[in-house]
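Every protein chain except one is present and positioned as in the full complex.
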Amino acid sequence: MSLSEPIPGSTIRAVHDDFHGDLLEVSMGPHHPSTHGVFRMIVTLDGEVVVKLKPVFGYLHRNHEKLAENNAYLASIPYTDRLDYLCSLTNNWAYVHAVEKLSGIEVPERAEYLRVILGELTRLINHCCLVGFLLNDLGTSFTPLLYSLRERERMLDMIEALTGSRMMCNFMRFGGLRTDVSSEWLAQLKTYLDTTFARYLDEQDALLTGNEILLARTQGVGVLKSDLAINAGITGPMLRASGINYDIRKVDKYSIYDRFDFRVPLGDHSDTYDRYMMRMLEMHESVKIIQQAIKDIPEGPFIDPKAKNRGLRPKAGEAYARIEGPKGEIGFHLISDGTGNPYRYRVRPPSLINLTVLEDMCLGQTLADTVIILGSVDIVLGEVDR
Amino acid sequence: MTTFPIITLLIIAVITLGITAVALFLKNIIHCSILLAVSWVGIAAFYLWAGAEFVAFAQVLVYVGAVSMVVLFAVLLTQRKQLDLEKLTGTVGFRELGKLAAAMVATVLVIAIATTPLTGSFDAINEPVITVRDIGIQLRDNHIGALLIVGVLLTVALLGAVVVASAEPKTEE
Amino acid sequence: MSASSESILEAFPLTIRDWLASVVPLDWLQWLILSLIGIVAILTVFGLTFAFTTVTERKLLGRFQNRLGPNRVRIFGIRVFGFFQPFADAVKALTKEDIVPAAADKVLHFLAPCAMVAFSLLGFAVLPFGKHLSLLSNIDAALLYFFAAGAASELAIFMAGWSSNNKFSLISSMRALAQLISYELPLLLVAVPAVLMAGSLSLTGIVVNQGGDLGILNWNVFTPWGFAGFIIFFIAALAECNRCPFDLPEGESEIIAGYLTEYSGFKYALFFMGEYFGMMSLSGLGVTLFLGGWQAPCAALAFIPSYLWFYAKLIVMILCFIWMRATLLRLRMDQLMRLSWKFLVPLALVNLGTVTFWKYTADWEGGMLVARWLIAIALVILPFISLGKVLSSGLGPRKYRYA
Partner (left out) sequence: MLGTGILKGLYITAKNLVGSYYSSERLTTIQYPEQRAQLPENYRNFPFLVYDGEDAIDGLRCTACKMCEKECPPQCIYIIPERDEKGKLQKKPKVFDIDISVCMGCGICAEVCPFESIKMDHHFEVAQRNRFAGLLLHREQLAKSNKYYHSIRPKEATAVDESLAEEKRKAEEKAKAAAAAKEAAAKAAAAKAADAAKAKTDDLEEKKN
């Protein structure tokens, strides 16, 4: 199934071979400390080198899409929180974006600004979480992970004060947001980003980016060639780590992203270290976007009063809309037949599609590297299995 | 080390020989190799009894530390699927050959034991206690040649191993 | 240190021991009692240190990570910041069910933890805890004995890994063997300079050699070869007792708990006891070789008994172990081997060169003394930098372009 030819030197040969000795088939099973959830890899090892890797997932399948077909449009917004449970606001935004495109609902200015702020805040949460988990897989006994989680807790507390729940926000509605965002909340966010979060970023940078062991363990490991990345449909920081300039915020210019100036970092070596640095640099950019958005956010309605949320019946038709989620391009493809329930409701999960190239990256690497490569792909099983 | 009467010598001998005998007749090969390592500790006990600490600790360090690992690695990597042993040792001729070799080794050992003049009585071991410093001086003065040759030999072997290990197979890019 | 200036505390443990021994009539029985008291003393002191090291480790790790360590264990209503945790752990370890896998090799599975603890305890026999306090002080090949005792612990790890009949344990015992063997060499090589300077293999001789009027400046660690030796020793000791940057045998994120996977209950606790005893005996050796054993830092402080100085330095070294564990990432297997064979062993060999230079230029004075120090420092730093460049060639933080 792998799209590219096997890496020269990795010996693809029979598992049971009396002369060379048997290959060891190890199941890093659904119940493994570093698979970020219920995900299984059947790894065939020649000594420590990986010869074959078969990912097995589906343990967290909750029938999300069939459920949405039997629910009203409004009722499936809380279910999108549970897709990628680390960043529920961007899931909401992607779904609401698709429904607005399907039924032609307008979104007022202030709502657009607030959506950008919350979307970028979720990106910060996801990236600082990922950096922590990646380094936890590398073996530090939880230290960088707990620094990241401490910052994430502060951000989640702010989101809880706004939306009512830390991770299951259910905050976006067709045509805007559920409630308005108070100016004190925005001021509190601004001071937090300028002081505590900035210090966290510098600390994490100093603690890890120059660390010799991290360099040795991640540079040159799990290389994903750019042509394979494009063919496999990889999106998000993984694609940009392979040096391809494709960020949907710049390509589609959806919502009001054209008003903010921010840069998109690109990697040259497309290895695990680049994927890790992509997330670190994107965090700096997201902080810049939020500060610009807070500076010139207009007054006005937080939701389009004419937009009908309850009992929405969009006219028959079909729409696909996508946004740049923290893990890549998350898109919703909705087909409506005029009734209250969507006829077809399809989610484009970036984690699952980024996962398809896991074997190509792990061939020829050691068992310890497969764990970090899986960590750098940044998957959340809720989104992979849906 | 205080000198010990003859009884302790017998105890050590019995224990060591017992362990080696058990090691020979066990079915599980891993158990045999580990019991072999324990018997080397028994031999170190002989040296301790005789008051030669340096040799005893060297024996434990070299044999129990490193050689037992080599034995275990060898046993581990050549683990045959439980083939029956007769088929392996081939025709009857090998068995005869085996007996002959054993006999020759036995005669050599017996001659060696018979010809070595044993020092006076067993119990009163009162030769001067040799400290490590004396061993060092002896090595430096009388056996300097042998010491240098062995040193160079070991270093060459070590560096050879490092070079062989470090030269990754060319196929890996 | 003339006997008269000694404080009564210095010889206090000895007077108790001799008084207890004098009670017994027969002389060989007296010899038995003397050694038994010594053993019991070491076991209690280092057993309690093991218990409280586990809890200090968890509390310090917590504090490193901005959280509180365990503070819930309560005996008769007193909480003492959680320092009763080891007793709770002991009870838990004893009461937990001891599961032995069906296909496991029962005999080896049982023997492995016992062997592990036994071998790591052997090392304590020769460590000079105080001026008079050393169990086997009359052995003159003490250092060789120490390494002989340490070398056998690989056997225990192999037995554990092989007998659990579990793929992950097998991989991890292979890793453990390779790691322990390859890090024993730098450990030995770096101990040789201290022996060379002291002129004897016995550890008490090495500690006495580090005495003298300059106090702390006499310690080996404050000479160029001593400092380099101490760093290499520290790295090798980390690897010898499977501590953090080298805890590959039980790398949690890769092969779960490695050779400990199939152990539970008291055997699991025994393994940890073995690991901590190994850590304490190795840091004890480090203190003896480089940090001046039981020597007080300066003459004025000599009234504090010598065994307290040894214990303080031991605790400082254990805290450094914990600090490493809280910060450093884990190396990959081949990098770990490359670090030992291509970096630590060559540096240790060069260190031998610097110490011979240091010994034969002992009588340089004045201007020549400065030259001696500079040459020695150069002999230490230059190979470190060049080998470091070779080791980390092609690795380094990168500049990123923005689209």
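All chains are identified by letter, namely A, B and C, in their written order; residue positions are counted from 1 within each chain.
Just so it is clear, contacts are C-beta pairs under 8 Å (C-beta built on N, C-alpha and C of every residue); 3 or more make two chains touch, one makes a residue touch a chain.
Computed from a predicted structure; not experimentally measured.
For the chain that does not appear, the touching partners among the shown chains are A, C.
Among A:Met28, A:Leu162 or A:Leu363, the one in contact with the hidden chain is A:Leu162. Only one residue from A:Leu24, A:Ile42 or A:Leu207 touches the chain missing from this view: A:Leu207. The hidden chain makes contact, of the residues C:Leu328, C:Val355 or C:Val380, with C:Leu328.
In the full complex, chain C makes contact with the omitted chain through residues 60, 63-68, 323-324, 326-328, 384-385, 388-389, 391-392. Although one chain is hidden here, its contacts on chain A can still be listed: residues 71-72, 74-79, 81, 143, 147, 150, 153, 157, 160-165, 168, 170, 178-179, 196, 203, 206-208, 210-215, 310.
Basically, only the chains that are shown with their structure count from here on.
The central chain here, found by comparing per-chain C-alpha centres with the mean of all protein C-alpha atoms, is C. The most distant chain from chain C is A, comparing centres defined as mean Cα coordinates.
Averaged C-alpha coordinates put the centre of chain A at 44 Å from the centre of chain C. Chain B has its Cα centroid 60 Å from the Cα centroid of chain A.
Residues of chain B in contact with at least two other chains: none. Residue positions of chain A touching 2 or more other chains: none. In the complex of the two chains, the chain C residues touching chain A come out as 61, 64-67, 167-168, 171, 244-245, 247-248, 251-256, 325-335, 392, 394-398, 400-403. Those residues of chain B that touch chain C in the complex are listed here as 28, 30-31, 34, 37, 53-54, 57-58, 60-61, 64-66, 68-69, 72-73, 76, 131-133, 162, 165-166. Within the complex, the chain A residues that touch chain C are 24, 26, 32-34, 45, 48, 135-143, 146-147, 150, 207, 209-217, 219-220, 245, 247, 250, 263-269, 273-274, 277, 281, 366-369, 371.
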